[in-house]
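Note that one protein chain of the assembly has been removed; the remaining protein chains are unaltered in position.
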Amino acid sequence: MLYNEPSPLEVRVLTRRFGLPNSASIDTYLATEGYAAFRKALAMTPEQIIEEVKISNLRGRGGAGFPTGLKWSFVPRQSPKPKYIVVNADEGEPGTCKDRVLMENDPHQLLEGMLIAGLAVDAHTGYIYIRGEYRYLIEIMDRAIAEAYERGYLGRNILGSGFDFDVYTHTGAGSYECGEESALLESLEGKRGIPRIRPPFPAVVGAFQCPTVLNNVETFCAIPAIIRDGGAAFAALGTPKNGGTRLFAISGHVNRPGVYELPMGFNLLRMINEVAGGVRNGKKLKAVIPGGSSCPVLKAEECDIAMDFDSLARAKSMLGSGGVIVMDEDTCMVKVAMRIMKFYAHESCGWCVPCREGTLWLKKLLTRFHEGQGRRDEIALIGELARNMLGRTFCPLGDAAAMPTLSLVEKFYDEFEAHLEGRPCPFEARTAVLV
Amino acid sequence: MTFSPQLEARFEKLVRSYPPGRQRAALIPMLLYAQDEVGAVTPQVVEEISRRLGVSVLEIEEVVSYYSMLRRKPAGKHHIQICTNISCLLLGAEQLWEHACRRLGIGNRQVTPDGQFSLEEVECIGACSWAPALMVNYDYHHHMTPEKLDRLIESLRKTQ
Partner (left out) sequence: MADRVKVVIDGRTVEAPAGALLINVARQAGIDIPAFCYYDGLALQAACRMCLVEVEKAPKLLAACTLPVTDGMVVRTETPQVKEARKAMLEFLLTNHPLDCPVCDKGGECELQDAVFRYGAGESRFTEEKLHVPEVQWSPVVYYDAPRCILCYRCVRICDEGLGVRALGVVNRGATSEIAPNRGDRLECDECGMCIDICPVGALTSGIYRYKTRPWEMKHVGTICAHCGDGCKTTLGVYSGRIMRGNNRDRSGINDEFLCVKGRYAFDFTDHAERLRTPLVRVGGRLEETSWARALEIVARRFAEVKSRGGKFGIVGSNRTTNEENYFLQKFARQGLGTNHLDHHRTGDVVSLVDALAGRQNALATTADLYWRKAVLVVAADLAQQHPLLAFQLRANWRHHQAHVYVVSPGPVREDSYAVRSLRVPPGEELAGVESLREALRAEPELVILFGDAVKGENVRRLVAFGDSLGIPVQYVCLVDYANSRGAADMGLLPDLLPGYRPVTAAGGSPGLALPEILAAPDLEVLWVVGANPLARHSLASEQAFVVVQDLFLTETAARADVVLPAACAYEKTGTVTNTCGEVQGLRRALETPGTKTDLEIFGLLAQRMGLDLGPWRVESVWEEIQANVPGYNVPSAVLAAGGAAPTYPVNGRIGVNPRPELIRSAGDTLFTSGTLGRYSRILNSVPEAPGALYRS
């Protein structure tokens, strides 16, 4: 089902079946060009498939934005080992809820993307690693998988092509870190979600020590359209080097929060004002976290920006997972910093020193700060501790904790000052409003 | 220990889902599904899964203590998990949380004396655009308010 009304500004490629009756069923899927891309791919060489994905300028939708075609090309074709397709459905980045709707409303699109990836790298087994909380999606995916087997889109000798492919769902059990690809693979193998030393990268040594294509749900979901309509058509929807559309999950202080599919490069202010109905209650925009809680915050005046990987990188932030968190003028940025750090301290796997100790220290420091117990010199300390984590941790979680923190202290220094000397949070009275 | 036929069937399917010699991969799903049935990852569950997968108890303890959804003690029949992460926070999750605590008379990770409800403050559950959100067991509830929570609790009470 859909949890929010669509917007007329949307360009619906991955979400084109959303809202159709029984959109998750294979009949609906087949009636709407479902598995056509896979049939087409069966007639293509692996090189042609990968080339098409490269042309599409599809970049990883999990957060890092790595070019998908390039990632697939790293899989050693000549390896005698079996190869695996793994879907990262461990959606956990605060502010992000797009993979959920993709799986809920169009599970076959994901399966088709996996099948095409299987053809591209000669893999015959796929795993969908779904976060434990998304139990109902495991049920939806399992139903879709059963349908696909029934209709011959999975299993042995698919459509008489000689191509075999099996798909299994796999539940997580509560760990943000398992969204990091190598930690996900550890978790898939039944271990603690501790990232692996890289290189080697999963393309070479991945699931069960075998070459693995590991992508986000949305990334796989873009594949059928790319193969069906051509990589160039997909690329043309976006901006240079940022092909296609993307699902943006808009949350926070807007009138119409929701998940919307928009072209890459869509202007952030327009997104807030025209797609999401503007800041609610007539308040002024204060700041936006543009791509999930790991991304540096943008001040209101920085929000007239194209939402693609490169534009946000130029603004020293990130497109991340597409989770757009909108904050109005009454938002306490110290509290935001505190809450974000509380999350990372909770989710740090504890493997490496700077992340394990740094997130906890910052959480305690920011909590104390928000309570008005901070000292002036400690404002600088917050930034220094974040910088001491930045780029030095074992995996990107440390960076994810440090980057928003650094941006919040730098851009909202005055709010940190306003919390000094035992003063109560100046926003506390104003934020206690429910919808 | 024995599990229900449904769970046994699920386990059987699980251990066949992974490459030969990689049956340990079934560990985390087995723990979570066993918890769903038994109520918690009890020492008996650990022993049993250790035996079935040939994974040592210590290795299972390492895993159980890592994943936040796995628990040693049973939760309430209705396990209410309220997200207080950033998107929900912006829309009143704190007030929702405090209201739930008051209403149920319990705190984080506590169970009501009648075993009906338990409460847990959780991190992002992937409902940011429909915040504030909570889960009851595996069911999502979006756009929550204290009033809606009251009604939810009442209706859950009636399901016993």
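Order of writing sets the chain letters: A and B. Residues in each chain are counted from 1.
The rule is short, and it goes like this: a contact is a pair of C-beta atoms (placed from the backbone, for glycine too) under 8 Å apart; a residue touches a chain by one contact, two chains touch by 3 or more.
Given the structure is predicted, the values throughout are model-derived calculations rather than measurements.
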Touched by the hidden chain, restricted to displayed chains: A, B
Per the touch definition above, residue among A:Tyr168, A:Phe208, A:Trp361 or A:Phe416 touching the missing chain: A:Trp361
From B:Tyr18, B:Tyr66, B:Trp97 or B:Phe117, residue that would touch the chain that is not displayed: B:Tyr66
Sole contact to the chain not displayed, among A:Thr15, A:Gln109, A:Thr331 or A:Thr393: A:Thr393
Positions on subunit A where the hidden chain makes contact: 175, 177, 192, 197, 345-354, 356-361, 364-365, 368, 381, 388, 391-394
For subunit B, residues in touch with the removed chain: 56-59, 61-62, 65-66
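The rule is simple: only the chains that are shown with their structure count from here on.
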CA centroid of subunit A to CA centroid of subunit B, Å: 23
Complex contacts: residues of subunit B adjacent to subunit A: 17-19, 22, 24-29, 31-33, 53, 55, 62-63, 66-70, 84-87, 89-92, 95-96, 123-132, 135, 138-140, 142-143, 145-146
Contact set on subunit A toward subunit B in their complex: 3-4, 82, 91-97, 99-100, 125, 127, 131-136, 168, 170-176, 187-193, 208, 249-253, 257-259, 289, 293, 323, 325, 327, 331, 335-336, 339-340, 343, 346-347, 349, 432-435
